[in-house]
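The full complex has more chains than appear here; those shown keep their coordinates.
Labels run A and B following the written order; every chain starts at residue 1.
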Amino acid sequence: MNHFANPVYGGDYNPEQWPEELWLEDARLMREAGVNLVSLGVFAWSRLEPRPGEYDFDWLDRAMDLLHAHGIGVNLATATASPPPWLSVLHPESLPVRMDGTRDAPGSRQAYCPSSPAFRAAAAALTRCLAERYRAHPALKMWHVGNEYGCHTAACYCEHCAQNFRAWLQTRYANLETLNAAWTTDFWSQRYGDWAHISPPRQAPYMRNPAQVLDWERFSSDNLLACFEAEARIVRAATPDVPVATNFMGFFKPLDYWRWSAHQDLIANDIYPDPTLADSSAEAAMTADLMRSLARGKGWLIMEQVVGQVQWRARNALKRPGQMRLWSYQALARGARGVMFFQWRASKGGAERFHGAMLGHSGTDSRVWREVRDLGQELRGLRLPAPPTADVAILHDWESWWALEGEGHPARLTLMPLLRAWYAPLYARNVLTDFAHPDHDLRRYKAVLVPNLHLLSRAAARNLEEYVAGGGTVLVGAYSGIVDTTNQVHLPGYPGALRQLLGLHIEEFDVLAEAATLHVNTLDGERFQAHTWADVIHLEGAQALARFSDGFAAGQPAVTEHRFGRGRALYIGTQLHAAGLDWALERTLGVAGVDLTPQQPGVECVVAGSGEAQVTFWLNHNPNPVSVRAEGRDVLTRRVVSGTTTLEGYGVLALVSIQKAVAV
Amino acid sequence: MNHFANPVYGGDYNPEQWPEELWLEDARLMREAGVNLVSLGVFAWSRLEPRPGEYDFDWLDRAMDLLHAHGIGVNLATATASPPPWLSVLHPESLPVRMDGTRDAPGSRQAYCPSSPAFRAAAAALTRCLAERYRAHPALKMWHVGNEYGCHTAACYCEHCAQNFRAWLQTRYANLETLNAAWTTDFWSQRYGDWAHISPPRQAPYMRNPAQVLDWERFSSDNLLACFEAEARIVRAATPDVPVATNFMGFFKPLDYWRWSAHQDLIANDIYPDPTLADSSAEAAMTADLMRSLARGKGWLIMEQVVGQVQWRARNALKRPGQMRLWSYQALARGARGVMFFQWRASKGGAERFHGAMLGHSGTDSRVWREVRDLGQELRGLRLPAPPTADVAILHDWESWWALEGEGHPARLTLMPLLRAWYAPLYARNVLTDFAHPDHDLRRYKAVLVPNLHLLSRAAARNLEEYVAGGGTVLVGAYSGIVDTTNQVHLPGYPGALRQLLGLHIEEFDVLAEAATLHVNTLDGERFQAHTWADVIHLEGAQALARFSDGFAAGQPAVTEHRFGRGRALYIGTQLHAAGLDWALERTLGVAGVDLTPQQPGVECVVAGSGEAQVTFWLNHNPNPVSVRAEGRDVLTRRVVSGTTTLEGYGVLALVSIQKAVAV
């Protein structure tokens, strides 16, 4: 399903912050810039309902009409992301409570408890009014439910949330004995005799129950999803054909986007890479791949990016000239159906007054405006190829993320550095990569990578086994397959759920001090540095590809390969530094028959679409020009390219086959 | 107005901590040390009013009488800086509330909510009793209202404060629509429909409204000032001729001392430089200059300094032998009318038992006592010259400070390092500098420096324009003139309020990563390092004095000069490292005709008074002797100095013209 024929282009529009005299200029400039969609009313609740139950939609009517008159579609917000001050005065219990029991105040944004009946009722009432009033408005192209759910207030620890948590637990466990067993409540005298005695995992003297915390993270994601669903149901009932979505935030830990994406008509994402970091383009590519994977055919959008600079880091660099266009095409190449910005016109006041905008404080006589306008004009009428398809998948599971980063492990590991370390060599070789859930059907992938799945159900492990038995190749990172969905250790022995597949048994884990290193020697004569972790491995069918040369497990296997059915399962029982990881991935993907031609540093190449509609995107993330060998017609410049061609700094080529008759 | 004929010398005296048998020794030793003023009763409330409404002044009567009998004047405290335990038990709501809603307990000091009616009533009652009882006491020389207002509890977030805040806002904005506009409440759904819905900017999920926070900082300063005023009114009514003041704390961010100083009969300051820091003497000089500027002719005192070491830093070094005397003369040279210490006799117990004192734990057979006594005897009868007058002013505004250090900027900048960086080259050249508010009449200054005024009203900008148009010279630092008094951006474009004066327009700001540097090349062939910030400048009448040689704005102006009327306005669109800043300041002051003879490192020279009463102070901040070329009679040693003379380590010369007949 693809709801938009042409590339979507636009941004958040907050006319309520400006005198109406300016609106006409806004609409005129939007048209000049090729804007075809704006998100409207995201934080307008206090304007739409200035007093409880008294609504004022007149100004919104005029804004919708004006936009429509200028050919601009509207992604209409349910406007519930931040309640007006009166709600928290009438219902102080609607304010969120932190883990330590202190309560947040309004004066910022998202200051609501997701379980609050008062908040939910008021939000539903407003949504109902908006759905009724604008269901037939010709500008309405999409519904924007809430905004960046979980941002700033991912969980509330109040009594209303405690009640919802208990109800959620009763659904999950049915009887208390099952919960007591799942939570190992006989440890530390936590056995419950009554559902009513269960609380959120609030501030406590020491480590909290890991199963309780894991369920709390599941619940908190689901509880916010219920807020989304309550509003989505209302607008879907009113306008069954208008797509409904909220905006995601990339690898955002608090929300299980696998669960959330099932409720979205398309996937919308907000992305703000730090331009001062060397790996920001890889990070953006990785996030785009996640979104394409979450979309699973539904299409996805960059719902928010910034033209120049943000204002929430300690130091906020400007994107370099051309970089915004480059990253926009990167997203389009990786399957996005459009790019949007926060926000249209830079605010004069408020906490985001120094956040960049399409129309900044310097107005139209500015580099930023020119880049915005030029990109909009360039995108107008461009026909996007189908999203690219990947041969490789990285398994990613929010539940395992939560489990890995909980308390009480042999070492404090964090997932994102692992994902980045494994993604980097793939990105450097232009190996397009999907993300997949361990329960997904994996048969279409040549190779499946598991940087870490600390938590893995027996069912998911069987899924992996079937994939490999059928001829697949998998590479698994250390400390995977250790606990089940209750955060209990798969017994007996490690790596419980993966022991058969990997053909080995891990007797114990040694952990190194912060700066310490150890080494592995490969059978093919290479030597690599490793850190943090050393499994003590006993082979049960697998073969050693590399062995530790020092440390606790000196002489014992460090990297292994197991022929399983018609496929192979490789394993890394330590944390390899980049060179070693590169070697392991190259070996895995080589075995799996994945093309591994390395690229020049900073040059990204993505092939999207197929047959006549195939487009090859060349993206130069370097500030300086590079030479690439490419063939085809650039649909952006209509220039024909052949042999070695120069790609300017931050430049883009979108090449179609020269023989092709239909323009892309 | 100068309330004291001779240099004031003394300290805090807390006889209530000691058996009365010791008091006579205290008085005798004070006389030996030349003490002529002591601050009495600062933390004596629980002794003066042991039970609610039951007062005990007998001991204070005896202390006052004894001091008077020994010729020692009293700076009598209203004793309200810390309420007794019973107040917080009777009125738990009088305890201050933190931003997160937790309440502070007693057991320390200053544990009161400034809005608390119970606290205010009890404080006024005690003040009234003291004023009545001692109005005619011959020892009474000065009133010490409260103590170090804002120290530790600069703002309270309780409901009483919320009420006071609302009343303050109603006075400021008159109607709610004005407030909604000033606070941009249409951003993030914060529009208020009722005054009663407004709260202090308490702990919130994310960045708080910057206009609300700014008004909260204004209010919190004013709210404490109201506490001061309530007590000051009472004592002024009783003793119209006795000066009234509280003690300031240098560049203390929470209180707008421009507003506070208008309510002081003289400016009293507490200063505790860290002797281990190389720039402590510059810091002390800068603070002295601020106090002289705040005093605006009223005179000022060091109300507290330490003889040896404090006890509140992680590591508290002793002042070196002679350094206390040196820093005392530094203050006197820069306009102080006396120096006092915390405290007279070192406490045996309590949180400050290891805080140095005039009479330390080692008693009179000690270096510290000898330095105290010798200085007191040296000062006795010394006639101080009039405070020195400056040709240069640095603009300083608390409101801009608060705005700059709020949330949501392109980069997190802090004001004090900027002030120190700009002050250092002036201090190194013995260029005496005032501090001035941007609204002040600046015509008496040859040059005006603006390290940063992020917030600048249009009126203040016009004031600066008039100053420059009339022939003045101004040097402005980056990110100045950006927002107005509501913390809203001056539109269109940067630097809104200063665009005319500086003759340029800033299109955007680039921000560099933490350790990154860039360079500027000056037209006169120099090259300097810069960091943190790079404006993209378009000249609108100004000329480039230096251009960026690398970075985002390579080739574009970095430092500019604009002829405006009969004067010049220079601008630095980056953060120059010391050498570049030195160059820019030298150029600015050179243009303005300020004498720039550099001094030997660590040698400070201040010329105070004029004509026959002129005194030239030479202060050697080095531990080793230096040679200076100086002429005159040293009023401290009565030695005549001519040509090259040796100034000992930490030594002082106070030279008057040899021809002069009257002794200084």
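One rule holds for everything that comes next: contacts are C-beta pairs under 8 Å (C-beta built on N, C-alpha and C of every residue); 3 or more make two chains touch, one makes a residue touch a chain.
From a predicted model like this one, the values you see are computed outputs, not experimental measurements.
K.L.:
What is the copy count for the full homomeric complex in this file, when 2 chains appear in place?
P.N.:
3
We adopt the following convention: only the chains that are shown with their structure count from here on.
K.L.:
What is the distance in Å between the mean C-alpha positions of chain A and chain B?
P.N.:
Their C-alpha centroids are separated by 49 Å.
K.L.:
Would you mind writing out the residues of chain B in touch with chain A in their complex?
P.N.:
100-102, 182-194, 196-212, 407-412, 483, 486-489, 491-494, 505-514, 516, 532, 536, 552
K.L.:
Residues of chain A touching chain B in their complex?
P.N.:
14, 16-17, 43-47, 50-51, 79, 81-86, 89, 96, 102-111, 151-153, 276, 308-309, 311-312, 314-318, 320, 346-355, 360-363, 366-368
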